[in-house]
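Note that one protein chain of the assembly has been removed; the remaining protein chains are unaltered in position.
Then we have chain A:
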Amino acid sequence: MASDTDYDSDGMRDNGNGGSSEGNGRRRRHPMMTWRNNLRALVVDNGRICRIMESGLLDAYGVEVEAVGTGEAAVELIASGETFDLIVIEMFLPFMSGPETARTIREMGITSKILGIAPMYWEKDAQEFLAAGIDEFLEKPFTPELFVPFLREIDNQK
């Protein structure tokens, strides 16, 4: 769903234009949880508030986070060799949609856990996103209650 509202820029912490990633410049000194392994996540969400909260919460729970605003930027990051244990993708990205992004990432051979997220749970959206290769479809807000079990699973399997 294309939108003429540019939500890719003006990330809170630093520049954040649509193509570049908002690296997690500040790591929390006392995360809420610690893991046996170093866990890395990629957040793909064009909404800056959502992106800030999703990254912030993952960071608070001891995960190293990269955040981008478009599917294209996510694909580029992964193509450059960056690896992630968890990838979180918003359904309604502006250009390459969430499902298209997930499909492309899977076609690149990435087997990491991918969570699809959307503002509202609609069955047909969930089906489309799952068919594209995500592991689970979640309704926002993206809360620790939702993501911690996945982090636990990933950490145990590493």
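The working rule: a residue touches a chain if its C-beta (ideal position, glycine included) is under 8 Å from a C-beta of that chain, and two chains touch if they have at least 3 such contacts; residues count from 1.
As a working rule, contacts and distances are computed from a predicted model.
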Protein name (UniProt record) of the chain left out of view, among "Ribosomal RNA-processing protein 43", "Tubulin epsilon chain", "Histidine-containing phosphotransfer protein" or "ATP5H synthase": "Histidine-containing phosphotransfer protein"
Contact with the hidden chain (one of A:Met33, A:Met53 or A:Leu130): A:Met53
Those residues of chain A which, in the complete complex, touch the missing chain: 1-5, 7, 10, 12, 26, 28-29, 32, 47-50, 52-54, 56-57, 60, 90, 92, 118-120, 140-144
